[in-house]
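Every protein chain but one is kept in place in this view of the complex.
As written, the chains take the letters A, B and C, and residue 1 is the first residue of each chain.
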Amino acid sequence: MGKEVIVEVKHIDKRFGSTIALNDVSIEVRRGEIQGLIGENGSGKSTVTSIISGMQKADGGQMFYQGEKWEPLSMLWALEKGIGMIVQENGTVPGISVAENIFLGETGRFKVFGKEGKKWGTVNRKEMMKEAQHALDTIGASHIRAEQPTASLDMQDRKLVEIVKIMIKNPEVLIVDETTTALSQIGRDIIYKIMNRMKEENKAVIFISHDLDEIMNVCDSLTVLRDGKIIITFSKEEFDEEQIKTSMIGREMQGDYYRGDYDGSCGDEVVLEVKDANLGDQLKNFNLQIHKGEIVGVGGLSHCGMHTLGKVLFGACKPQSGSVLVRGRELKGEADAMKEQIGYAAKDRDVESLCLNASIRDNIAVGGLDRFAVHNFLVLPGKEKKYVQKQIDDLSVKCAEMNQYVSALSGGNKQKVVFGKWIGRGSEILILDCPTRGVDIGVKQAMYQLMYRMKKEGKSIVIISEEMAELIGMADRLIVMKDGEIKKEFPRSESLSESDMIQYMI
Amino acid sequence: MKTKNKNIFKQIAGTAAIPAAAFLIVLILCSARGVKLFETEGNWILFFRAAASVMLTTFALSLNLNSGRFDFSIGSVSLLSSVISASICTSLGLPTIPMLIISIAAGAVLGMVSGLIYVIVKLPPIIVSLGVALFYEGLAFAITNGYGVSFVANTELTSFPSVLNYVLIILFGLLIFIFLFDHTKFGYEYKALVSGQKVAINTGIKEVPNAILCYTIAGALMGVVGFIRATQTGTIQMSLNFGSIGVMFTAFLPMFIGGFIGRFCNEKIGYLLGAITTAFISLMYARLNVDASIQQIVTALILVCFLIYLNNENKVIELVTLKQYRNKKTK
Amino acid sequence: MKNSKIKKYIMNLTPLLGLAVLFAAFLILGTVQDINISYGLKSILSQSVVVAVVATGAIFIYTLGSFDISLGASTAVSALIGGIVYNKTESLLVMTLVCIGVAVLVGLFNSVLASVFNLPVFVTTIAMLSVLNALVLVLIKVNGTGSQIAVPAAAVRSLNNTTFKMVVLLIFVLLCIFVFSFTKIGRMQKFLGGNPVCAKLSGISEKKMAIIAFVMSGIGVGLGAFLSIVYAPTLTRNTASSVGMDVIIAIVFGGMPVSGGARSKIYAAVIGAFSMTLLSQIMVMFNLNSGIGQMVKAAIFILVVFLATSGQRGKMLPR
Partner (left out) sequence: MKKFWALLLTAAMMVCVLAGCGGKDSESDNAQGGSAGTENQGGGSGAGDSGEDATPELDMSKTVKIGILVSDATSAEALAFRTYYTEYIQKQYNVELIYSDELADAAGEAAAIDTFITNNCKAVISFSSFDRAAQIEQCEGVGVYYAVATGTLTEDEYETYKGYEHYVGAIGPSLSVEFETGYNMAKHYLDQGVKNFAIFGGAIPYYTEMHIYRAAGMLTAMIDAGGDGANYQGATDMGGVLGQIFADGEVKTGAIGDVNVLGYVGGYDMDDAWFGKCAQMAQTADLEVILAVGNGSDFFGTAIAGTNVKIASVDAYASSYGEAMEAGMLDYLAGKFSASIGPIFIATYRAALGSPIRTADGNAFALSQGYWVASSAEEFNTYYAVDSSVDAPAYTKEMLDTLLTADYAAFESFVSKYSFEEIQGM
């Protein structure tokens, strides 16, 4: 079948205030293809797709859809016309039923009386439920009930609801924006199935992901963006990991990506310990010991309890039974954990690890108040600035000045600020939940090296991650969790592969 | 089947529990003092008037508070709308129904205006509502040169207070409100915006008209409240410097009660029952001739205790601090 | 970047500019209508001081993104109890301490109640409002003539001068600025206001901070109570009744974001308080009737706050 162009983006520009997000970007998406988009954070991939899908408008350039000029008014409008996007962050409304989410913004369709499109029409709830359930069944998500309150679903199922919300319109073009990072294998498989079906039906898919392997498996062609510019487009046969990576960061990758050695040795002193802790379905008589100078990797599906484990280790969640011991004594909560030199970088960075509406300075300083405050009370601007500046320099945070608001930083730099906040105060034990989530390769590498250095300095690190590669790459000891239990423990070894892990996750 | 019955039973129990309890306690207290709760017709009227006006106020307050919009101005809207309608009707010698209609219309317009100001200046609603409250109070004062409006002698208008009329108001108010919010596109989009502002907007739901409509509806409701308050004595007293916000506070207890009952049945019905509960309390105060300062303290205690109870189930925080947490997340 | 930065900078100054403009207007109109300007300024200072002090303390609560509507009532109660105590002890010092003590206790009660039963503080203050109002009536009834509690005017007359009041205000403001900008507490409060979730995960206890905030505002309320006794030693059931709302208005008018957080600033309270008084003084010169006067006030209020914040407008409606 002829690979006709369905979506054409021509010389698009987009700027946010002073920063240029897109600079003269042109892409062609063909029918029967899965078009991959890849690039570091802030490279502009999400911006392109959000413009195509009508979430925001471009400042310059044109777009064409099926040969016609394409100027979407809203996502809903675009979807009606055949371009739908599954967004990166949560795209469902918690407070309403699944069905209402699926038909969000067009409940008006279900009239009791009155004509189609009549404004403030009444809504026929029964009918809506029926259609919604049918839609759920067709993509194989029958376990979700249409009348269920969305809040009661887990991350994964909410994503599925979103997918239904899009697919019910059977779009000509489907955009999948980093959705998979949030999903377990099952979820991913559902998405892959959908993408492939669309491909067979001679429709088009735009697929964005950080996961190089994933994207190389799925896509037929792959466009690399950097700093808002198109760098290069590879077709399937040209795919080559190294090349793609270099074109992404724009330079040869120096030195090791993960750590080089494979000796999983560490101190024998137990610094942090969980003793038969129970917490709902998140932890079931759970036991874990973390030693001095050890990197412990925790892997599993997104809701296997490992994220809760992170909070428990930091004292932010109290287990219903059992205990958390730090250097042998009971841990009494966050403040106490900080006294004991524990640091915690949460998965939901923007909400849990940073105050976006505050400056870099505030965010770093707040972690170290007891470090630079005189008598742990008096804050002298001079001392504070010195402290903060040191962290910014050590981690080479890219920013105009320390008083710049964090909200203006890229994902990678945000994470650097978080690291600065915890490392700055000399944390001995770091609990890092998805430390490299949404962080681009360049920064990733730097962070891996940093972690390794810290291990060498005798600090202990717990990496909780959904990216198995980095766990295998970094951990001295690797734990696979499922349903709040430890399913398997791997020592560090060269031979360990992702598939070894996966079988214990599912 | 059995479990189903159980559920239904549980629902009915949960729904009725609070007002029933309130009724019993009030009854006991009164009979302890040898007072009959409902003696004169006046008592009945008081009860239903309180229920009606409090219910509507609760609707008006909760409707915006649920979406994190705190509105100090509802009191002033009811004041001004009643002033407008009363002045018109007394000067033109119009009867009750037109006055009610004018009140509603005026209220709606006033509500819409404050909604418009809100969407235009895009300031936190709490600030806007402060300004609007001052403005409307001032306007009401200016219109009447401070005299307020008095039509005590106008038996046509002052004949409105009657159990039947108030019951009708309650029924219509409830039905219309339920219809608007549970069975229309507007209602569904409202719900979506409440809990998922960002997503809803990205999906293409228009927030601005929705918000304006919310304020308009709240205004209309307060128009009715203003009408009720005006016709009960045939006088409208002026208030300045936020004198009008008092009305708002009558709605908090019923709102929380409603929020609680909302688990077992439609939340709006919950609000009605909440209003009825407070109406019982007011009636008791009147019957037992309770001193004003005691009333205030007792009411406050009831509020706090109820909240303390609720909070163990973690419902209210959501309701009230919605605004604050939302801010943190979205900004 | 530059230009937007400058804009933001100006936005932040708007309240200050507002004050300046009002001040100029006062001077000009004043000279035109040849009023007694110097006396006017003095009286403006001494009229604003109570609201200014209370509002300054209240900033700590607003910084947490929460707010307290019982401040006026608690000022009244502290003043009344202070008055009663003075009439018993005849000592101004004791009176002052009692005022502060009572106010702090009320604040503590609010916040502790809130944190023990983890209620939203705002709700407890609603309840507190009516309790305190009732308390006012009771106090006057049992300890006064029934219509008032009066501290002998002679006792406080010596203190009733602008310099003294300004000194008190200045000291308190400096204290607050110190706590707010030069101590751990202030930093934690701002951060907490900015993002409670993250603050919790940075070892900041919301409850502790709330309690501290309410204590600070308590001190402000106490001083406010003391100053209102000095200003008008006869206390009636309506004493300080307007303070509660005036404080909210002043704080917002002064450019304090209601959501609290990093943009919070102490001086907002003072600026706001003085601006509002200036404004009403100017109204008097136009000799408007109360209604119109209030309408104009409202319009200017919205306008100034709008200009002060028009740096931060989003795609979504604020909440």
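Just so we're on the same page, contacts are C-beta pairs under 8 Å (C-beta built on N, C-alpha and C of every residue); 3 or more make two chains touch, one makes a residue touch a chain.
Predicted model only: the values in this text are computed from it and were never measured.
Every shown chain touched by the omitted chain in the complete complex is listed here: B, C. Residue-wise, the contact with the chain that is not shown comes from B:Val152, picked out of B:Val152, B:Leu168 or B:Cys305.
Residue C:Leu303 is the one among C:Ala20, C:Leu170 or C:Leu303 that touches the chain not shown. By the touch criterion stated above, the residues of chain C touching the omitted chain are 33-37, 39-40, 43, 46-47, 50, 137, 140-141, 145-148, 150, 153, 228, 231-242, 280-281, 284-293, 295-296, 299-300, 302-303, 306-307, 310. Interface residues of chain B facing the missing partner chain: 39-43, 45-46, 49-50, 53-54, 120-121, 142, 145-148, 150-155, 158-159, 161, 232-235, 237-238, 240-241, 246, 250, 279, 282-283, 285-287, 289-290, 292, 295.
The criterion applied here is as follows: only the chains that are shown with their structure count from here on.
A complete topology is adopted by the chain contact network, contact being made between every pair of chains. For the criterion of most C-beta pairs in contact, the winning chain pair is B-C. Centre-to-centre spacing of chain A and chain B amounts to 44 Å, using the average Cα coordinate of each chain. Listed for chain B are residues 328, 331, each touching two or more other chains.
In chain C, the positions touching at least two other chains are 194-195, 197.
Within the complex, the chain B residues that touch chain A are 179, 183-189, 191-192, 194-196, 199-200, 202-205, 328-329, 331. The part of chain A that touches chain B in the complex is made up of residues 54-55, 73-77, 87, 90-96, 100, 104-105, 107-108, 112, 119-123, 125, 151, 351, 356-357, 407.
Touching chain C in their complex are the following residues of chain B: 67-69, 117-119, 121-128, 130-135, 137-143, 145-146, 197-198, 201, 207-208, 211, 240-242, 245, 249, 252, 292-297, 299-301, 303-304, 307-308, 311, 316-317, 320-328, 330-331.
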